[in-house]
Structure formats: structure tokens, C-alpha cells
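After this line comes subunit A, so read on.
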Amino acid sequence: MFSLESLTTLVQDWLTKTFPPAVALLFEFVIVGVLAIALFAALGLVLVIMERKVAAWIQIRLGPNRVGPKGMFQSAADTVKLIMKEGLTPDGADKFLFNLAPFIVMMVAMLVLAPIGFAKGFHIWDINIGVLYVSAISSVSVIGILMAGWSSNNKYSLLGAMRSGAQMVSYELSVGLSVLSIIVLTGSLNINDIVLSQQNGWWLFKAHIPALISFVIFIIAVTAETNRAPFDLSEAESELTAGFHTEYSGMKFALFFLAEYINIFIVCAIGATLFLGGWMPFHIGNWESFNHIMDYIPTFIWFFGKTFFLIFLIMWFRWTFPRLRVDQLLNLEWKYLLPISMVNLIVMTLVAIQGWHF
Partner candidate 1 sequence: MVEEIGKTAEGDLIINVGPQHPATHGVLHLVITLNGETIKKVEPHLGYIHRSIEKMCESLTYRQFIYSTSRMDYLSAHINNHACALTVEKGLGIEIPARAQVIRVLMDELTRIASHELWWGAMAMDLGAFTPFFHAFRERESINDIMEETCGARLTMNYMVPGGVMMDLHPNFQNRVKTFLKLYKLKIHEYDELVTGNIIFQNRMKGVGYLSKEAAISYGVTGPAARGSGVSCDVRKLYPYEIYHQLQFDEILETEGDSFARYMVRLREMNESIKIIEQLIDNIPDGDFQAKTKAVLKLPKGEFYQLVETARGELGVYIVSEGGTTPYRIKFRSPGFSNLSCLDHITRGGKIGDLIASMGTLDLVIPDIDR
Partner candidate 2 sequence: MSNEEIKLVISELLPTASFEEAGEWLNIGIEAADWKDAAQKLRNCAAAPFNFLFCLTCVDWKTHFTMVYHLRSTTTLDNIVVKVKLDRTNPEVMTVCDIWRGAELFEREVYDLFGVIFLEHPDLRRLLLTDDWVGYPLRKDYEDPINMIKL
């Protein structure tokens, strides 16, 4: 299987050989930091343009096509503009928290990257509670939003922030339960283990209908958790103008904007890992020859391919559905998602114990 492991070990070896351990470690850290920032920037640029193109095509129009070849530099232009735009702080705001909030959101987005396996043997920190870690850290971002909403001293922001607080706390449950239904099968929280357990097929296919149900629930719930339409109540444009980031401008707004996309990427990466086998190529049982052909495609392409597919799915939702109302949003959670995923988890447990999956 093609992997980036050799590359990382190569770099590591070279570093440890040429420098004293402390310096080598420092270099490693620097490399990790730079890579993370680069990934952030790249993801921001790609996802924004992707969203706009998807939206445009669905809406029978062309979308950005004049800045750079086929409009590919559109998001770059936006970024530079946002950086070079004045960052306002309202007079009435709690200045400290107002300026802190984007950092919190950003840090959360960055921290969640740690355990994700981008390719075979290519992750920042192979933490043994990977999935739990992700859901734990991502629950911090609600604080960033509450902070932003409250400190802006703006009614729209506050309303938006509180909506998002209630929403994120409650949808964490369904995310958790649907994640659990895969954990039950793999018996490990480690992301690498989860990927390896899909050696002979992805869980989505291996575990029949329960997996499909939990996949659907997962997608719905993460869409809600990332505050994406049709659950974008915290920034519902037609109700609260821009929700919790009404008062943000320039780079601080860009950070929220970016963090939203990074969060989408992360939840989709987790979804891809759990249900679609992460970087694992498409394998079918013991069809050795088929599996070999699949192995020729590099693992990171598999990973990004799956992740982007899920991201596309979420974008597709956004440009298709109307927005829910706040109470309906919470009703959906407790009336449908929660009971279904509870029952589904029990079924899944049965499947796991009886070994009914492939």
C-alpha cells in the first residue's frame, strides 16, 4: 500500500541524525505547525471556492469564473481582502472577550486536527482515544461562539449565540451515539485502529442497515453541530442578519468563516474515517486482485476523496433545504434522532456481539 509513512520516518530520521534531540524535536514541532497552518490555509481556500461553485451549479449559474483560471483565485482574493480590511471592535463590546473569541474558535479547529489520519501513518498525534478526543475538543467551540455572541453587545449576536449553544449541546448526543455504534464494532477509540478494522470493507457496507442509519444520523447531526444550513440558526440570515458574528469584520470574521469550514472538514474526516474507512482503499472481502488494484491509489487520495465527498454532501444539503425553526430543530433531535440512534445502537450491539457483520 502506498503510504506517506516512509516520508515522515525519513524526515524524522534525518532530523534526529543531524541535530541534537532537543533541536530535532523543535524542528519537528515547527514542521508540524507550519504544515497545520498550510493545511488550514489550503482548506480554507479550496472549500470556499468549492462551496461557491457547488452553489452556483445547483442554482443554474456559473459561479466565480473571472478571477484567475476558472475563478480559482476567487477565494484567495477574498482572503487578501479580508486581511486588509479594517477590524472593528464596537465601543460597547467587552473588548477582551470580543477579540479572544476568534482565537478560541481557531484553536479548537486546529486542535481537532491532531488525531486525524490523513494517510497511512500520517497523523499528528495518534492519540488512543481519538474519536472521543475529537468530540470533546469540538464541544469547546460552542464557548467561542457564546463568547463572540455575548461580547459583541448586540442582540442579534446574543440570540444567535444562545441558539447555537442549545443546538450544539443537544446535537452532540446524536453524534456521540452514532459514533458509538461504530466503536461497538471496532472496539477501539483509536482512529488508526478504526481505519485498520476496515481492512476488508468499509463499515458502511459491512454492517448493513444499522450502519447506514447511523451514518445518516451522523451526517444530519454534524451538519447541525457545525451550524450549517439547514441548521444554521445561529447565523440565520433572514432572521438574525448574521447571527453571532454580526459585529465582526475583517480578519476576525474571516477566522470564524475559516473555522466553520475547517470544522466541516474535520467532521467529514471523522465521518469518512468511521464509515468509509478513512485512508483505507476500497477493499472487498478477499478479492485480492481487486484490492491490489485499489491499493495503487495513494491513501491520502482516498482520504481526501472520501472527505470531500462528505463535504459535498453537506453542501448539497445547504443549497437544497430551507432552514428549520429553533424548536423544530430541537424537536428533531429529541423526537427522532435520539430515539432512533438509541435503538440503532442496541441493534448494532447485537450485530457486533453476534458477529453478524461481514
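How were these candidates chosen? In short, all candidates are chains of the complex that A comes from, given by their letters.
Just so it is clear, a contact is a pair of C-beta atoms (placed from the backbone, for glycine too) under 8 Å apart; a residue touches a chain by one contact, two chains touch by 3 or more; residues count from 1.
In this text the structure is predicted, and so the values were computed from the model without any measurement.
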item: Neighbour of subunit A by the touch rule, complex-wide, chosen among 1 or 2; value: 1
item: Candidate 1 contact footprint on subunit A (complex, rising order); value: 55, 58-61, 155-156, 159, 163, 229-230, 232, 236-241, 319-328
